[in-house]
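Removed: one protein chain of the complex. Kept in place: all other protein chains.
All chains are identified by letter, namely A and B, in their written order; residue positions are counted from 1 within each chain.
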Amino acid sequence: MQEKITQDMFVPVRSDAHKQEYIARKHHSAFHDGWIRLRKNKAAVVCAVLIVVITVMSIIVPYTSPYAYYETDYKHKMNAPSSEHIFGTDLFGRDQWTRVWYGTRISLLIGLAAALINLVIGVFYGAISAIAGGKVDAVMQRIIEVLVGIPSLIIVILFMMVLPPGVGTIVAAMAVTGWVNMARLVRAQILKLKNQEFVLAAQLLGTSRWKTILRHLIPNTISVIVIQVMFAIPSAIFTEAFLSFIGVGLAEPKASLGVLINNGYKALRSAPFLLIYPAIAIVLIMVCFSIVGDGLRDAFDPRMKR
Amino acid sequence: MARYIGRRLLYMIVTLFVIVVLTFVLMKILPGSPFDTERFEKLTPEQQAAALERYGLDKPIPVQFLRYLGNTLRGDLGTSFYYTNIPVTRVIFSRLGPSMLVGAQAILVGLAIGLSLGIVAACRHNGFVDNFTMVIAVLGISVPNFVVAALLQYYVGLKLGWLPIGFWKTWSCSVLPSLALCFQPLATAARFIRTETLDVLQQDYIVTARSKGMSQARLLLKHTLRNSIIPVITIMASMVVNLLTGSLAIESIFSIPGIGGLFTESVKNNDYNVIMGLTMFYSLFYMLTILLADVTYSLVDPRIRVAGEKEGE
Partner (left out) sequence: MKKTLCAVLLAVVLLTGCLGAYAEGDNVFHVYADRVFRTFNQVIGSDSHLFEVLGAISEGLLRLDENHNPQPALAESFTISEDGLVYTFILRDGLVWSNGAPLTAKDFEFSWIEAISDSENNGYADVIAPFLKNGVAFMNGEIEASEVGVKALDEKTFEVTLANPCAFFDRFITLPVLFPLNEEFYKAQGDLFATSADTILCCGPFIATSLDLSVGATMVKNEAYWDADSVKLDGIDFKVITDSSAALNAYEAGELDRVNLSSIDVLNFMGDPEFGTYSDFRNYYIQYDVSNPKMNLNIRKALNYAVDRETLCDAILMTGAVPAGGVVSQGIHGNDTQTFREAAGDFSYYDPDLAKQYWDAGVAELGYTPELTMLTAEGTDFNDMAVFIQDCYRKVLGIEVTIDSMTQKARNEKMKTENYDFALSAWGADYDDAMTWLELWTSESGYRGYHIDPEYNAMVEAARAEVDPEARLQIMINTEKKLIEEDCVVTGLYDRGFSFLQRSYVEGYITHPVGQPSEFKYVVLNK
C-alpha cells in the first residue's frame, strides 16, 4: 500500500535565529565567570578563608583574652612563651598574644585603607592621565612629581599637629602620596594598551570613553594592579611603624604589627619571641593576600582565560 | 625625541619651582625653630628674638622665600643649623657617596636576581622555581629590611665573621647593607616580570614564533622581555631614587654615614636649609629618573608614544 507522497507532507524548516543562538548553559556575567574560576582555585579559597579567620580573630581575641592589651605585670616581664602567655610578655609584662592580635587589627585596617587609596585614587588617576594624554597628562604627571617632591615627613608632621592622634590621621597623611606608584603603573600599562587593536575596535563600535576605560583598559591592567596593591599593603604597615618610631605615629599603649616588630627588633637578642610572632603574623597575612590576589587576577584578567 | 626631552626639561624647572615654593611654605609652618630646643628655651625672649633676627627668621615668609630664592640662584644654598654653620652642599655631598654605593649595589643585585628568577618562574609556571620565587617575593616585601639587616649583622657579621658588622672603612663594609636592601627590588622585579611574562607568553605572536621553531632564549629576549618589562621600569624608577637616597634604618644599623638619616634628621630639627637642599636634590633626581623611564618606554615598546610627542607633531 503505497501512499502517495504529497506536497503537504513537507513543512519547510524555518531557521529560527533565536533558537540557533540559544545557549543551554546558564548565562554568566563576567563577574560570575571570574567567581567560578576563583572557586576552583583551592589555594586561593583556603587563603581567603584564612584572611577571614585572621580578621575575626583580630576582632575577638582582644576582647576574650584574659589580659587586656594594655595590662601590665612587672613580675612577669619578658617571659618566654608559656601556656599562660602563649606568645610571651614584653618589657612591661603585657601579654603578647593579645597585643599581636590587637596589632593585627590595626595593621589590617591600615593595610585595607592603603589598598583602597591605591585602588580608588591611584587606578583612576593613572587611567585618566594615560587616556586623556597631551596637556592633561602632562599636568597630571607634574602634579605627581610635586607630590613626591615635597618631603612626606613634613606633611605627616603637619597632619599630626592639626588632627587628633590616631589611625585616621595616619591614614589621611598616607593618602596624600600613597597612590602615586599605582597611578604611574596604571598609566604606563594603559599607554601600552591604548593604541592596541581591541581598543580601536571598541572605539569604532561607539563605546563611550568611560566604558572603554572601565570595561576594556582597566581589566587588562589587573595583574599590575593586584601586584601593586600587594606591595602597597606592607609598605603602608611599615610606614606606620616608621612614624611611631620617630614619635609621630600611633600612641602607646596601642600597638600595630609594625610597632610590635619595631620594638621586637630592639629585643632581638634578649627576647627574640617578641620579634618572631608579629613577624610571622605579617608574613602570614601577606602570603594569604598574595595568593588570593593572584587568584583574583587569574580569575578576572581577560587575558588569562583559557 | 629631542624636542620632547627639551620640553620635559623645561617642565622640570617649573615643577621644581612649585615644589620649592610649597616645601618652603609647609616647612615654615612646622612647629619650632631650627635651634637646639633645650638650649633655646633657656634664652630670654629678647635673646630668642635676636637669634631669629640674625638668620632672618623674623621676616614674613614671602620675604624669607625671596631671599632664599635669590641666594639659591646665586648658587648659595646656605648653611645648616643642626650641623652648626656648615654649608648645606658640604653636608649633603659628604654623605651622598655611601648611600649611593650601597643603593646602587642593592638595585643591581636585586634586579639581576629578581629578573632572572621571575622569567624562569614564568617559563616553568607552577614549578619549583615558580613557587620558590613567590615565597621569596612575599618574604621580600613583608619582612622589613631593618630586620633582615639585624639578622645579617648578627649572624653573618658577628657569628660567622665573614664580613664587617658595619662602619665605612673598605668596600667589604658595603656588602651586608646592600644585601639587606636588595630584597625589596628583588621581590618587586621578580613579581612584576613573572606576571607580565606569563601574560605575554600566552599571546598569539609568541605561539606563532614558537611554532616557527624559535629557540626559547631568543624568544624570551626578543619577543617577551620587551613586552613585559614596562611595569618593572615604572616601579624601578621610584625605587632607584629611594634606594640611592639612602635608608635611615640600614644606615643606622651598619653605622654608615649616609644621606637617609639626614632627611629625617633635618625635618625633625627644622634644619630649613638642609631640608630645601635635599628636597631640590631629591626632586631633580626623581624627575630625571621618571623622564628616563618615559623615554625608555618608547625605546622598548615602539607602540608607546609618550604624552607630549603627539601634540608637538
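Just so we're on the same page, a residue touches a chain if its C-beta (ideal position, glycine included) is under 8 Å from a C-beta of that chain, and two chains touch if they have at least 3 such contacts.
These numbers come from a predicted model, not from an experiment.
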(request) Give the residue, chosen from A:60, A:201 or A:251, that touches the chain omitted from the document. (result) A:251
(request) Consider the whole complex, including the chain that is not shown, and state which of B:106, B:150, B:200 or B:275 touches that chain. (result) B:150
(request) Can you work out which residue in B:197, B:227, B:242 or B:270 touches the chain that's missing from view? (result) B:270
(request) Using the definition of touch stated at the top, determine which of B:69, B:86, B:139 or B:206 touches the missing chain. (result) B:86
(request) Have a look at B:32, B:70 or B:127 and name the one touching the chain we're not showing. (result) B:32
(request) Since one chain isn't shown, list which residues of subunit B touch it in the complete complex. (result) 30-33, 35-39, 41-44, 46-47, 50-51, 54, 79, 82-87, 93-98, 100-101, 104, 108, 150, 153-154, 157-158, 161, 165-170, 252-255, 257, 261, 265, 268-270
(message) Across the whole complex, list the residues on subunit A that are touched by the chain not included here.
(response) 70, 72, 74, 77-78, 91-92, 157, 160-161, 165, 245-249, 251-253, 265-271
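Here is the rule we use: only the chains that are shown with their structure count from here on.
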(message) From the mean C-alpha coordinate of subunit A to that of subunit B, what's the distance rounded to whole Å?
(response) 24
(request) Would you mind writing out the residues of subunit A in touch with subunit B in their complex? (result) 133-135, 137-138, 141-142, 145-146, 148-151, 153-155, 157-158, 161, 180-181, 184-185, 188-189, 191-192, 195-196, 223-224, 227-228, 230-231, 234-235, 238, 241-242, 246, 258, 261, 265, 268-269, 275, 279, 282-283, 285-287, 290, 297, 301, 303-304
(message) Quick check on the complex: what are the subunit B residues that touch subunit A?
(response) 11, 14-16, 18-19, 22-23, 26-27, 29-31, 134, 137-139, 141-144, 146-147, 150-151, 154, 188, 191-192, 195-196, 199, 202-203, 230-231, 233-235, 237-238, 248, 263-264, 267-268, 275, 278-279, 282-283, 286-287, 290, 297, 301, 303-308, 310-311
